[in-house]
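For reference, the structure discussed in these notes is given below.
Apart from one protein chain that is not included, each protein chain of the complex appears where it belongs.
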Amino acid sequence: MIPAPFEYERAADVAAAVTLLQQGGVEARLLAGGHSLLPLMRLRLARPRLLVDIGGLDDLRYVRVEDERVSIGALATHHDLASSAQLRAACALLARTAEQIGDPQVRHRGTIGGSVAHADPASDLPAALLALDAEMIVQGTEGTRSIAAADFFVGPLMSALRDGEILTEVRVPRTGAAGAYVKFQRRAQDWAIVGVAAAIERDGSAITHARIGLCNMGPTPLRAPGVETALVGADGPGAVATAATRVAELKTPPADQNASADYRRHLAEVMIRRAVAAAVA
Amino acid sequence: MARISVTVNGVAHDTDVDPRTLLVHFIREQVGLTGTNVGCDTSSCGACTVLMDGQSVKACTVLAVQADGHEVTTVEGLAKNGEWHPVQQAFHEHHGLQCGFCTPGMMMAAVGFLEENPAPSEAEVRLALEGNLCRCTGYHNIVVSVLAAAETMRAAGGRARAGG
Partner (left out) sequence: MATGERYVGGGVLRKEDLTLLTGQGRFVESITLPGLLHLAVVRSPYGAARIRGIELEAARAAAGVVAAFTGADLAEEWAAPLPMAWPVTEDIRIPEHWPVTQDVARYQGDAVAVVVARTRSAALDAAELVEVEYEELPAVTDVEAALADGAPKVHASLEDNSCYTWTLANGDVEAAFAKADVVVTQRYTQPRLIPNAMEPRAVVVQPLPAAGDFTMWSTTQIPHIAKVLFALTLGIPESKLRVIAPDVGGGFGSKLNIYAEEALCLALARRLGRPVKWVAGRSEGYVATTHGRDQIQHVELAATSDGKILGYRFKLLANMGAYLQLITPGTPLLGGFLFCGSYGGEAYHFECTGVFTNTTPTDAYRGAGRPEATYAIERAMDALAREVGVDPVEIRRRNFLPKGEMVPSPGGLAFDTTDFEMNLDRALERLDYEGLRAEQRARRERGDGKLLGVGFSTYVEMCGIAPSQALGSLNYGAGGWDAAMVRMLPTGKAEVVTGSSPHGQGHVTSWSQIAADALGVAFEDVTVLHGDTHVAPLGMNTYGSRSLAVGGVAVSLACGRVVDKAKTLAGHLLEVSPDDLEFERGTFSVKGVPDRKKTIQELAFAAWTAHSLPEGAEPGLEASCVYDPPNFTFPFGTHVCVVEIDPETGAVEIVRYLAVDDCGNVINPQIVDGQVHGGVAQGIAAALWEEAVYAPDGTLETSSMLNYLVPSAAELPSFELDRTVTPSNTNPLGVKGIGEAGTIAAAPAVINAVIDALSPLGITDIPMPATPERVWRAIRDAEGGAA
């Protein structure tokens, strides 16, 4: 299928894009890699009047590993993340999440900015960014601001971005946590039925700090605070398994064609165990 | 209309497109290369896979305007000087195609993958082709073909290095 007609503007820089978005109002959409938006437009489930293309802004495409944090430009592709040796060394969780998104073709085009801004609760990166306590740097007409990942995802396909604001960078603090992302799906190219991002810090073999991000377990990507608390002090698979049962406290897992709510909850428990094990392996 | 300049198989195309034109339709209808097929409307099947700046992409999920300034390689650009690409040759020798509809996209995905991973395992080949669906072959001979092509390319690369 062919998208419905729209007007197209290529932005010269972020400021220009902000202006164009502002002028376009609610019927304007930002285009980066297009891998969240174009599939919807092809089925005519989305029909923006104006597309503002920032895909050519190469200065937004970077992965910078710094002492305190990793800074990632909004236009860094999933493939950029998955193939960056520096990122893998500094923040394995992010690289391991990115390499599991979609399929190679999707990873070549899809961007971290697009994925995060689309705020799909079934997307992989948002769950990982929650577990990493990332912050989103956004630019709008009133300048630049930072939004904590925990505050960014406000509903299904809804983020804290205001009209005309553009996500320009994702920052991930370097904590030394070991991380892994484990997802369960029926086909490799599918969206996760459940995905679990685990960022684990340990003293010896005992867990001292745990952050668990969940994909597709509610209307937004979620943290699992009960599990995280219970994981502290866990030493060995038995204790991790006990902690993982706390995911049952979540009241929000959706039921859909792919899985019922109780199966999802069960899978989340299993995937938490596996993600923690993979993180510390 | 939007003005774009796209290089397809080494030939520059400067032209106007309706912004909603998908890259695959641009390639098929405006450039006139019909080897790249469209098999779905949900970015699922990979039949439309081409290389953009050397990386595999689904040309149904890229607007032609997004390809402005980029280099696109399609199945028609695989053979060089009348010589088939090792992936084409391997698909032929190992019966890696039946109806041939998914084949251009499948081969482009394989070519892009082998650039990144010249010595893959069978499991790696299978995972690399996760975004390309085929209904005829059960993938068995596609996987055999890609592994065989990898070996040919490694041997040729070795010879090239030895010769250089």
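Order as written gives the chain letters A and B; numbering starts at 1 within each chain.
Following the convention adopted for this analysis, a contact is a pair of C-beta atoms (placed from the backbone, for glycine too) under 8 Å apart; a residue touches a chain by one contact, two chains touch by 3 or more.
Note that the structure is a prediction, hence the values are computed from the model and not measured.
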| item | value |
| --- | --- |
| Touching residues (missing chain, whole complex) on subunit A | 1-2, 4-5, 43-44, 184, 186-190, 257-260, 263, 266-267, 270 |
| Absent chain, residues of subunit B that touch it | 18, 20, 28, 33-42, 44-45, 47, 74-76, 78-79, 84, 88, 91-93, 95, 97-104, 107, 122, 125-127, 129-143 |
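Simple rule for what comes next: only the chains that are shown with their structure count from here on.
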| item | value |
| --- | --- |
| Length of the line joining the C-alpha centres of subunit A and subunit B, rounded to whole Å | 29 |
| Complex contact set, residues of subunit B against subunit A | 2, 18-20, 22, 25, 41-44, 46, 49, 52, 55-58, 60-63, 65-66, 68-69, 109, 112-113, 116, 127-128, 130-132 |
| Residues on subunit A engaged by subunit B in the complex (per definition of touch) | 1-8, 10, 31, 34-35, 38-39, 42-43, 51, 53, 55-56, 79, 83, 102-106, 108-109, 187-189 |
